[in-house]
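Heads up: the structure comes next, in structure tokens.
Only a single protein chain was left out; the remaining protein chains are all shown in position.
The chains carry the letters A and B, assigned in the order they are written, with residues numbered from 1 in each.
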Amino acid sequence: MSDHYEPVIVGFLCNWCSYRAADLAGTSRIKYAPNMRAIRVMCSGRVDPQFVLTAFINGADGVLIAGCHPGECHYVNGNIKTMRRFLLLKKTLTQWGIEDERVQLLWASASEGIHLAEKVNAMTEELRALGPLRWHEKVLGENGKVPVAVKEA
Amino acid sequence: MTESGKPKLAMYWGASCGGCEISVINIHEHILVVDEIFDIVFFPCIADFKYHHVESYPDKHIDVCLFNGAIRNSENEEMAHLLRKKSKVLVAYGSCAYEGCIPALSNLTTKDATFNKVYFDNPSIDNPDRILPQTSTDMPEGTLTLPTFYHTVKSLDQVVDVDYYLPGCPPEPPQIWAVLQVIVGGLLEGKPLPPAGAIVGAGTTALCDECEREIQEKSIDRFYRPYQLDPDPDQCLLEQGIICMGIATRSGCGALCPTVGMGCRGCYGPPEGVIDQGAKMLSAIASVINAGDETMEDDELEHVIQEVIDTIPDPAGTFYRFSMAHSILRRVKNGKGDS
Partner (left out) sequence: MNNSKEQNEKVGVYICRCGSNIAGIIDVEGVAKWAEGNANVEVSRENQFMCSSTGQELIENDIKEIGLTRVVVASCSPHMHEKTFREATERGGLNPYLFEMANIREHGSWATNDKEAATQKAKSLINAAVERVVHHQPLDKIPVDINPATLVVGGGITGITAALELAEGGNKVYLVDKEPSIGGHMAQIDKTFPTLDCSACILTPKMSDVGNHPNIELMTYSEVESVDGYIGNFSVAVTKKTSYVNDKCTACSDCEEICPVSVSSEFDVGIGTRTAIYRPFPQAIPNTYTLSKTTDDSQCVAGCPIHQNAHGYISLIAQGKYEEAVGLIVADNPLPGICGRACAHLCEDVCDRGNVDEPISIAYLKRFAMDKVGDYELQRPENEQKQRVGIVGAGPSGLACAYDLRKNGYQVKIFDALPTAGGMLTVGIPEYRLPKEQLEKEIGKIKDIGVEFKLNTKIGQDITLKELEKQFDAVYVATGAHEERKIGIPGENQDGVLSGIKFLRDVRLGNKINLGENIIVVGGGDSAIDTARTAKRLGAKNVTIVYRRSRKEMPAAFYEIEEAMYEGISIEFLTNPVSVNGNNKVQEVTLQRMKLGTPDDSGRRRPIPIEGSEFDVPCDNIIITIGQRPDIGPLLLKTNKWGSVEVDQVTLQTSRKKVFAGGDCVVGPDTIVGAMAQGKTAAESIHRMFQKLDMYEGREKEGAYYSNIKVDLDGRVIAKRARIPTIPLEERDGFKEVNLGFTEEQAQREANRCLHCSICCDCHLCETVCQPNAIDYSMEEETVFLSVGNIIVATGYQLFDSRRIPQYGYGRLDNVFTSFEFERMITASGPTEGHIVLRDRKTEPKRVAIVHCVGSRDLNYNEYCSKVCCMYSIKFAHLVHEHLPNAEVYNLYIDMRTPGKGYEEFYHRLLEEGTHFIRGRVAEISDAASQPEEEGKLMVQVENTLIGKQQRIPVDMVILSAGMEAQADSAEVSHLFKMGCDSSGFFNERHPKLAPVATMTEGVFIAGACQGPKDIPDSVAQGGAAASQVASLIGQGTVMMEPVRASIREDDCSGCRICNNLCPYSAIEFIVDDEVSEVITALCQGCGTCVAACPSNAIDGAHFTNIQVISQLQGMLWDVQPEPEKANA
């Protein structure tokens, strides 16, 4: 078993812009890293920092929060609150020793499939460079499991 | 040691400051009643019982064990297991046992860094030979041992099953007395006990419920540390920019700190249903930062918000002051995993 590490990214995508962007990326057959697993929320403003931490404790290597561009939020300014939380969360996570690359914020309108795809590619590479987070195993050192997505060479 | 029919009470300390023991004494004349209705069978701080006494007890011999203090080292853990075995009802007494409290703030750093601070890099320390405590040291008289100092401070329920949690740093006397009555009522008169795992001696909602200050809509321009501002005596502290954890902290203390103009520190832990007190606090106050709107360019937006956030010097230490060990991530990264 060659332990080849594939980062796992949880993506919180807002229903109106970024989730549709991901749909568009697919519809236009843009091929990008399969490492992001999307959770649809109505607005990026729904993303509770507890979700981000829960993603990490459950083995995610990174979290991508994506919403509409400021001024284009379908709920007027939900994404502004997202930005406020994101920045404070990031400052806190830095104290946790969690690298900035692991939690990222993206504005992607429904027409920006390619933009979203590129972001996922970029983030995947950044996380690959950082190596796995796998909190339980590497930080708490409990109930550790072997990294996933093992590929035959 | 008497063998009357009285229920048996034990209290033990893990990594703690001793405040919890004082809080029990602090229930005033009730302590006499406690003494009257309980046989105290283990209580290092007030009665001379030894480890072997406890070992000698049959399992479930102790009716109620109040365990305070966090799990900092192997001795704490060993005692936790022992007392669990010997107790019918094990209460995580006080914030340390419940969620790690101040000792668990060391989860924001590493074991090595902690030792370094305590034994070397510290103005009150003179340790030229850079001697560190060893778990075992051979001496002519024999081998001396010390417990293993853990890398990560844990809450009591992270090492043994806990029946009840009694939050607070320390718990408030009226609450203590109330809880003791309930448990006794259960044990002696077969009254219904709270469901296992319940948090007792506290409310379910957030502290604002008990706070007398005037609460308005919130929109915060910047944050102040307590010394930076002389707060309005009637208005909600958080609205004035003083970080008050009350919104994300379980009620039960009667809002002691806010009442005297000091923001709530959060020692009663999160309200019912909240998994991670710090994350919730963070989410709530970030949401009401009065900076940035949808007309701004991305950079400007980030800049104006960051400016306000920079007025919070130590978010982790502030939001997780008491709940670090019980938080979702429990400790910070870096430093190898041991336990």
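Everything below uses one rule, namely that a residue touches a chain if its C-beta (ideal position, glycine included) is under 8 Å from a C-beta of that chain, and two chains touch if they have at least 3 such contacts.
For clarity, every value in this text was computed on a predicted model and none was experimentally measured.
Asker: Can you list the shown chains that the absent chain is in touch with?
Answerer: Output: missing chain touches A, B.
Asker: Looking at B:Asp35, B:Asp59 or B:Glu272, which residue reaches the missing chain?
Answerer: Only one of B:Asp35, B:Asp59 or B:Glu272 touches the chain omitted from view, namely B:Glu272.
Asker: Of A:Arg102, A:Lys119 or A:Arg134, which residue touches the hidden chain?
Answerer: Missing-chain contact among the listed residues: A:Arg134.
Asker: Name, in rising order, the residues on subunit A that touch the hidden chain in the full complex.
Answerer: Touching the missing chain: residues 6, 8, 10, 16, 19-20, 22-23, 25-27, 29-35, 37-43, 45-51, 54-55, 57-60, 68-69, 71-78, 81, 85, 109-111, 117, 134, 136-137, 142-145, 147-149, 151.
Asker: Touching residues of subunit B against the unshown chain: what are they?
Answerer: 155, 157-158, 204-209, 215-219, 246-248, 251, 271-274, 280-281, 283-285, 287-288, 294-295, 326, 328
By definition in this document, only the chains that are shown with their structure count from here on.
Asker: At what distance in angstrom does the C-alpha mean of subunit B lie from that of subunit A?
Answerer: The separation of the two C-alpha centroids amounts to 33 Å.
Asker: Please output the residues of subunit B touching subunit A within their complex, sorted ascending.
Answerer: 108, 152, 275-276, 278-280, 282-283, 285-287, 289, 291-296, 298, 301-302, 305-306, 309, 312, 314-317, 319, 327-334, 336-339
Asker: For the complex, which residues does subunit A have touching subunit B?
Answerer: 48-50, 52-54, 56-57, 69-71, 73, 76-77, 79-81, 83-85, 87-89, 91-92, 95-98, 107, 133, 135, 137-142, 144
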